[in-house]
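A protein chain is absent from this complex, but the other protein chains hold their places.
Presenting chain A:
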Amino acid sequence: MSAPNCLRCLVRPSAGIPVSAPRTVSPLVTPFVLARTAPFSTTAANARPKKEAQGKSDGGGSSRGGKKLQLGKFKKEKVADRGRTPLPGERKAYRKRITLSNDNAIPVPWLTDLGPADLADPRSSGKVMALPEEVQDQLRASEAFKATQCWGMFRKPAVLVRKETTDLVNRMEDAVDKKETLRLVVTGDKVTGKSMMLLQAMTHAYLNNWIVIHVPEAQELTTACTDYAPIPNTDPVQYMQNVYVLKLIQAIKRANEKVLAKTYTMTAHPELPQNMPANSSLLALANVAKEAEGAWAVFQALWTELTAQGANRPPILLTLDGLAHVMKVSDYRAPSFDLIHSHDLALVRLFSDVLAGGGAKFPSGGAVLAATSRSNAPRAASMELALAQREAEQSNKEKEKTDVEVPKKDPFFRGYDDRVEAVLRSVQVLRLKGIDKLEARALMEYWAASGMLRAMVDEKTVTEKWTLAGSGVLGEMERAALLTMRV
């Protein structure tokens, strides 16, 4: 979080900060101004040299002066051998580590790799299929795997193709056929597989040479844990998050390397620090972003190129996990000390504009998907209401009836947000529930074949786990069958 001296620099902006920069500067020189700007660092306190710590580096703790009460004549020196303490960041790395295979698990002979058309094929629903090696690397690069998912239990990562998966993928394909953008929010109860649905959509996209831009944790954008700086010449002021954008560009680059190498720029980009002539590959363009400074300009250039109308571009998939975090007022502060709305952060705005149906049009169509989260999500009343409304409207439309009542705003509640409502006015909603028993059976057979479930998979066991998991909630089935110790 912001430290006091950081706040001070907000109150008294120095000449170098672009807020006070004269508006007359031409947009062409913007990047050079940017290059000189000092971002509002949230780690100022950490950056300050620690004078006190340098003096007593060997003490390993504060030593108190004065007399000490000595109980007992001969007191043994306590030597607590704690072994090697983990280095800074080591614990977090361990916590966030993602293991995708387990050599002790039995390989499943009948497991087939996913092909480009498999996820769209309704016949493959209710089957467990493996992710191809290449796609694994791409997904890993875009951080689609999560540490909470049970990848590390099996020989190779595999996914259950659900009915909802084929449904979603078919909708994506339809949109691409019509060169439109599918705008959809995946929602559902706790551990019903919302993030996994995004992963499957991304898998399909990678297999079909789409370009995938994935924001793995929306909270990283809005909880004031990454640098931000106002973008000059924007009204109302928007904010860029250079460090995050750099990371995102690198993830995009690594994940979409092949496709980006085959896609070429339409126009020259003289505003970038490194001159990019027209007809150079997008991979080269993405490579321009070497440092945090200027990363936003590169991202903007990349985005303009990707969405350039009339060009031959691959379809684009834009995904974001943890929607509630970007549908609220962020924790960042403007120079006037007001809280910044999430939609004033440039990257979030880019996403929300596409989700709202405005903003950039994808030249070859594509999809923008967002998933809500139930474990780490702030209250976003407008989002919840809007999703409930869209869902009710959707079901009324499907049945051509009006039997489901569309929920209305609570007239006595003040926490609604008009900007959020505007964004979610016309999205589709995919609500995930538990899987049915056939799917549950396929899944449990895969677990048993991998040696992770040591029980005979029959009607009885399947129904038992299905019931214990609250009518087949996927994560709960894993808990009930795989993660609970059985003796």
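Operating definition for what follows: a contact is a pair of C-beta atoms (placed from the backbone, for glycine too) under 8 Å apart; a residue touches a chain by one contact, two chains touch by 3 or more; residues count from 1.
Basically, contacts and distances are computed from a predicted model.
A single chain of the complex does not appear, and UniProt lists its protein name as "Small ribosomal subunit protein uS9m", one of "ER membrane protein complex subunit 2", "Isobutyryl-CoA dehydrogenase, mitochondrial", "Trm112p-domain-containing protein" or "Small ribosomal subunit protein uS9m". Touching the missing chain, out of A:D344, A:E384 or A:E476, is residue A:E476. Residues 189-190, 434, 437, 459-460, 463-464, 466-471, 473, 476, 479-480, 484 of chain A touch the missing chain (whole complex, contact as defined above).
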